[in-house]
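After this line comes chain A, so read on.
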Amino acid sequence: MLIEVKDLVKDYRVGILKNRCVRAVDCVSFSLQVGETLGLVGESGCGKSTLARLILMLIKPTFGRVCFEGQDLTDLSQAELLKLRREMQIVFQQPQQSLHPRMKLAESLAEPLRLYKLVKSKAAEKERVRHLLHEVGLSEEHLERYPHELSGGQAQRVALARVLALKPKFIVADEPTSMLDVAVQAQILSLIKKLQQEHKIGMLFISHDLEVIRGISDRVAVMQGGKLVEMGSKEQIFREPQHPYTKFLTGTVFELPTRLKRDNLRLVH
Partner candidate 1 sequence: MDVILLSAKTPKKVVLRFLKQESMLAVSGAAVLLVIMVALLGPLIMPHDPISVSLTEKVQTPSFQYPFGTDPLGRCILSRVIQGTRTSLTAAVVIVSISGIGGVLLGLLAGYKGGGVDSLIMRLVDVLLAFPSIILAMALIVSMGPGLESVIVALTLVHWTGYARLVRAEVLTLKQAEFVEGARALGNSSSRILFKYILPNVLAPVLVMASLDIAHIILSMASLSFLGLGAQPPEAEWGAMINQGREFIRTAPYVTLFPGLALMFSILAFSLLGDSLRDYFDPRLRDKVIE
Partner candidate 2 sequence: GCGVKPASSGNQSLVVGEIWKIDNIDPATNGTLTMEKALITETLVGTKPNFELQPNLASEWQRIDPNTWKFSLRKDVKFHDGTTFNAEAVKWSLLRAIQINPQIVSFTKIKTVEAENDGIVIITTSTPNSDLPASLHYSNTSIIAKSSVDKDGKMIRPIGTGAFKLEQYDPSTGDLKMSKNPDYWGTVSKLDNLEIRALPDPNTRALALEKGEIDFTCDPPYNELARLEKVEGLKVELNKTARTYIIEMNLNEAPFNDVRVRKAMSYGIDRESIVKNVLFGCGEAAKGPYMPGMAWTNENLKGYPYNPAKAKQLLAEAGWQDSDGDGIVDHNGKPMRITLMTYPQRPGLPPMAEAVQAQFKNLGIDLKTEIMDSSAMSNIAAKGKWDMKMSAFATAMIPSPSYHLNILYYSKNNKVIGYNNPDVDRLIDQCMVEEDQQKKYALSKQVQQILEDEEPVLPIAYYGVAVAMKSRVNNFVFNPTAHDYMLTNEVNIKE
């Protein structure tokens, strides 16, 4: 078992006076095998990103436990967590904003290597960076660029490369393509899929786009209002959804080239 999440709860204090409590994640439990992809769907604001941050212990849960390879993360100190960070990584939604705006790509890419002393020499570092770049399909001319000089797709690739440099066992991808258009989305997704299979990475893939989830995941979990309402294999969820919300979601998937006639639309009330 790679990841095990038990009864995870997160409350946020909100309002000008910090006096109101919002439960962003409510009693979520699930587990994830090595090399498996769990797709997490749910509408905007249902707590997906919060869950992702909780699993990586970027924020402290109000209640509940997260185990990584059997080790309970909840009680670890910051220093102990740092050691585990190498194994679990995250890719964010906003490609441009997930890179340090004042770091050249060469630096951004070299950072994880230096942080964990994965390379011995400058030359080896250069070599490794170049390799990473090729792996995500970018060329060396990009090394001297700043993030704002890249397109969204390119930036997202760099973010991926950074994560892959560490060869983690577990990746959370938090809506990594929702800001990209279909063509670029396809580039990123196929890349993720390829790398995941190569490196046997367990992944939590978050999206609100069911089509994307369907394309990439082995199992699917559906979230609504902070709760996990349904979880099952991809086929199960898409063929015979149980929960009404899942039914509602899967009902809205568009099939191509099903042409919705305008006259038909009038009936859909």
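Rule of thumb we're sticking to: a residue touches a chain if its C-beta (ideal position, glycine included) is under 8 Å from a C-beta of that chain, and two chains touch if they have at least 3 such contacts; residues count from 1.
Selection rule: all candidates are chains of the complex that A comes from, given by their letters.
Worth saying up front: this structure is predicted, and the values here are computed from it rather than measured.
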Touch-positive candidate for chain A in this complex, from 1 or 2: 1
Residue numbers on chain A that touch candidate 1, as the complex places them: 53, 56, 58, 78, 82, 85-86, 88-90, 92-94, 97-102, 111-112, 115-116, 148-151, 154, 159, 162-163, 166
